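For this depiction, one protein chain was excluded, whereas all remaining protein chains were kept in their positions.
For subunit A:
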């Protein structure tokens, strides 16, 4: 009788040290396909590292950014692993908010990480976040419509050609619009695209003295071109279209062309998600005056905040989730089109990925040609292709984005919009202490 009582007790006693020794780390991440896959592979990580338990917090990008910024700025310590973008990594690293990845083991193969991506996540030559996936921008087009109108896609299309083609493809009576582009205001929405357009038209956000150059002729030309193109050949209500809305429009056959993130390729190429999978064509992002900065560079990376109590366990997880081994695991279990793209050369050298993703070379080339340190024709003091790597940029980008959206809807002229954008940016920069 006594023994039968003692056994379960012994069992419980044996379990206690085990569960007590497992360290729990909290991972904050965004809700997109690649991150959802990472979450679903939790078990695999926990099997390989029985001493670490994972807790997930998944939030929408803007909510997550706000949540993490508050926590990291107040040293709240709520998260052990944070999903941050290429924008935050250097800024947060400079403020000492992130833990450095300066002791990565040799088997992590840090040199395998694509150089532009690695550079973007470093501060003073040290990595402060490891890339989970990377993207650039490129052009998608409907091969069937191009054939029908006798248009041949150029190896490197120009924006002038794109305008001409959009005019031919535009057929609103049949619900097909020449071109779809982002119009929804926001620094990560319309301004991501508009900044690359301005770059290739020869413009820049700031000169070397941090004076805004938004009222310059290059901006005037680029934004006029953008507004005219969308008003003449874009879908109705383009000013409320972001990435998601355009993905729906393009995948349901309503756009002749679309210039946006390379990450859309996998989705558009998948027949279960796209009605245009079999007629999908790819091309590099169009250029105008210069190829510099014509395609953007963005990375979602995993970082460990300095406020974390479990830095070592968190680093172990981050190294695992961004390793070549993890990419293999996703390829084997979820299919090779689902592997997180744009981080490692080895992914692109893998024939299994090459076979599954015919767009792989385009994406690799787009990422490799994007140089955040040299993305404007005239010299600029900032790092970033479609963004300016300073803390003030979120506010500036969103404000300017709203003015450009207003110009798109005809609430003001392009000249007025850019003039106001220039004035408000100057004010913000002065208040931030860049000059008197």
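Before moving on, here are some points about what is shown:
Assume contacts are C-beta pairs under 8 Å (C-beta built on N, C-alpha and C of every residue); 3 or more make two chains touch, one makes a residue touch a chain; residues count from 1.
The working rule: contacts and distances are computed from a predicted model.
Taken from the listed names "Sorbitol/mannitol transport system permease protein", "Beta-ketoacyl synthase", "1,2-phenylacetyl-CoA epoxidase subunit B" or "Cytochrome c-type biogenesis protein CcmF", the protein name that UniProt assigns to the chain not shown is "Sorbitol/mannitol transport system permease protein".
Looking at A:66, A:333 or A:411, the residue that reaches the missing chain in the full complex is A:66. Only one residue in the set A:47, A:174 or A:244 touches the chain that does not appear here, and it is A:244. The residue from A:30, A:280 or A:301 that touches the chain not shown here is A:30. Interface note for the absent chain: among A:252, A:333, A:355 or A:373, the touching residue is A:252. For subunit A, the residues in touch with the chain missing from this view are 26, 28, 30-33, 36, 39-40, 55-63, 66-67, 70-71, 74-79, 188-189, 242-244, 247-248, 251-252, 261, 263, 267, 272-273.
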